[in-house]
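The complex appears here without one of its protein chains, the remainder shown in place.
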Amino acid sequence: MSVLLSARGLRLAFGGVKAADGIDLDVHEGEFLAIIGPNGAGKTTFINMATGYLKPQGGSIAFRGRPILGLPPRRLVGMGIGRSFQLPQLFAEHTVLQNVAIAIASRDGIWSAVAPLMRGPVRREAGEWLERFGLSSVAETRADALNEGARKLADIAMAVALRPALVLMDEPTSGVAAADKMAIVETLVRVLRDAGVTAVFVEHDMDVVARFADRVAVWSQGRIAALGPPETVLADPEVRRNVIGTVLDGVAHAAA
Amino acid sequence: MSGARTLAAGLAAALLVVALAWAVPWLRFVLTVATAKGIAVLGILLLLRAGQVSFGHAMYLAIAAYTAAFLAPRIPDAALLLPVAVGLSAAVGLVVGLFVMRYRDIFFGMLNLALSMVFYSLLEKLYSITHGTDGIRLPPLTFAGATLSVEAQSWAVLLSALVLALVAGAAVRVYWSSPLGEALAGIKTREQRLDFLGVPPRLVLLAAYVISAALAGIGGFILAMATRQVTPALAYWTTSGELVFIAVLGGAGSVFGAFLGAAAYELTRVYAAAFVADAWQMILGSVLLLVILFAPGGIWGIGQRLLGRRAAGPGAAATAGEGGP
Partner (left out) sequence: MAWLSDNAFLLGLATLDGLSSAAAIFMVAVGLNLVFGVLRVLNVAHGSLYAIGAYSAASLGLFAAARGLPAWASLPLLVVAAALVGLVLGPPIERLLRRTQDQEPVLQLLVTFALFMILEDAQKLIWGVRPVVSDAPVKLMGTVDVPIGGDVIPFNAYQLFLLPGVALLTLAALVYGLRRTLFGRMLVAVTTDREAARALGIDAARITLVTFTIGAALAALGGALASPTTSLVPGIGAQTIVLSFAVVATAGLGQVEGAALTSLLIGLGRSFAVYLEPELEVVVPYLIMVAVLLVRPQGMFGVLETRRI
């Protein structure tokens, strides 16, 4: 499998806190890579650096062999890197269908002020994406009136509708009711596989990780503490004690 | 409303204006001015769609008006002068836009205000060129080559204003529902997402800004033709404030609201100027406050609510019936 995204020695500190302290990571084409680790370990920082929102203070990062360090998000989107957000970034006053349609129009050229957005192929394609994501019933709902699970999915649908080669998802299932979680991830994985998208996702639910990830990277204090297939990494006693324990603690605290 | 019905409503409104101007001669001038301001307000509406407000758009109004006054001796035909004047407004809008695009909210509003104040003081101070506060008198223009009497000229100005208003109103509506227009609305709610969709938000806003400058320019050009005298007051912040006021009064987000608001504003002003000249701004301010606090949809919103209630009456009952046991 060829390497899609390649990070070497990424470093970034906020004040004295090292959010990235020498991150080396290769993301292979077609894989689903899960990132786990306690809060504050630098997981979101990695996504922010890989998508051009934050510029690392050191190291290099390449996409399909081309260096992308310092390029803005806009350029990286054009190269095929999409992302979704921990806090969904939707256009609150637009409907879900319009949100996805804006994404499609962005991909195909937003610079038209003549033909209506919500007509013809764009509208049809937006409807198809919503169907795939199981969002058809809320197509005409304003984004600010959605429940958290639907907001998350709509946010991801916008990223995937850009037809990226790689999508980075920041906690795609946080805030989703536990009962719906597996079904949502199932949907998500099916859509991504169908679209042939490589995915990196931050996840706190070890069941989700064990079931859907091809590889797991364990983040700890700005470093990758372990990397490998889920069955070995999640079984590692060191990881279980130091990372998963704290993760579960964190979840318990959040729930309390 | 569908496109065809909206266009029909627009045409009907324009005919009503013509009928009124014919029946009540002194209304002709007032309605011309209202139409001109309505077109300029469309530009403010575009920016409001992105959640931005400019307190300096009178500058673009004045640029077109002064261009008309300066060039009228050399280009005496309205049909030729209009594109030149509006083009200059748009060009200045592009240059200024490249700078103000980096700012949002109060910075955007106040930078526009500051630049328009600079322009105003230049108009006022450079007496040898602009004749200061006296302003410049506009010679009579020809219309598509035809020289008209004073009476016919005032009709020609009103009719051109109405045609321009219809075209501008239709264009703005088309723009609003286009990809670029929807992205513009996205700037208001989640600008950063546009970046992650591969779209540069600043350019989206810049496009709207240039168009809004051009719309203000059209308004300014008509005002110059109607009043035949251009003065620095056109560029003063109170004129900019007026445009924003009309936008909110009429109902931000509606093309018809812009013109309704402008008509209501101008008619009130005719009367108010006679009775409460000293407290005019105070009244405007109070109305603005009341509209924002109690009727955020403006006149258009109130009208729609009233109409909607009547139209929705039986329909709503039917729906409730279906949902009932």
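We call the chains A and B, going by the order they appear; numbering starts again at 1 in every chain.
Quick note on the criterion: a residue touches a chain if its C-beta (ideal position, glycine included) is under 8 Å from a C-beta of that chain, and two chains touch if they have at least 3 such contacts.
Bear in mind that the values here come from a model prediction, so they are computed numbers and not experimental data.
In the complete complex, the residue from A:87, A:115 or A:145 that touches the missing chain is A:87.
For the chain missing from the display, the contacting residue among B:8, B:24, B:79 or B:118 is B:118, taking the whole complex into account. Considering the whole complex, the residue from B:20, B:288 or B:302 that touches the absent chain is B:288.
Within the entire complex, the positions of chain B that touch the omitted partner chain are 48, 51-53, 55, 99, 102-103, 105-107, 109-111, 113-115, 117-118, 121-122, 125-126, 192, 237, 241, 244, 248, 278-282, 284-286, 288-289, 292-293, 296.
Here is the rule we use: only the chains that are shown with their structure count from here on.
Listed in rising order, the residues of chain A touching chain B in the complex are 51, 72-74, 77-78, 82-83, 89-94, 98, 101-103, 105-107, 109-118, 122, 158-159, 162. By the touch criterion given at the top, residues 174-175, 177-183, 185-186, 188-190, 192-200, 204, 207 of chain B touch chain A in their complex.
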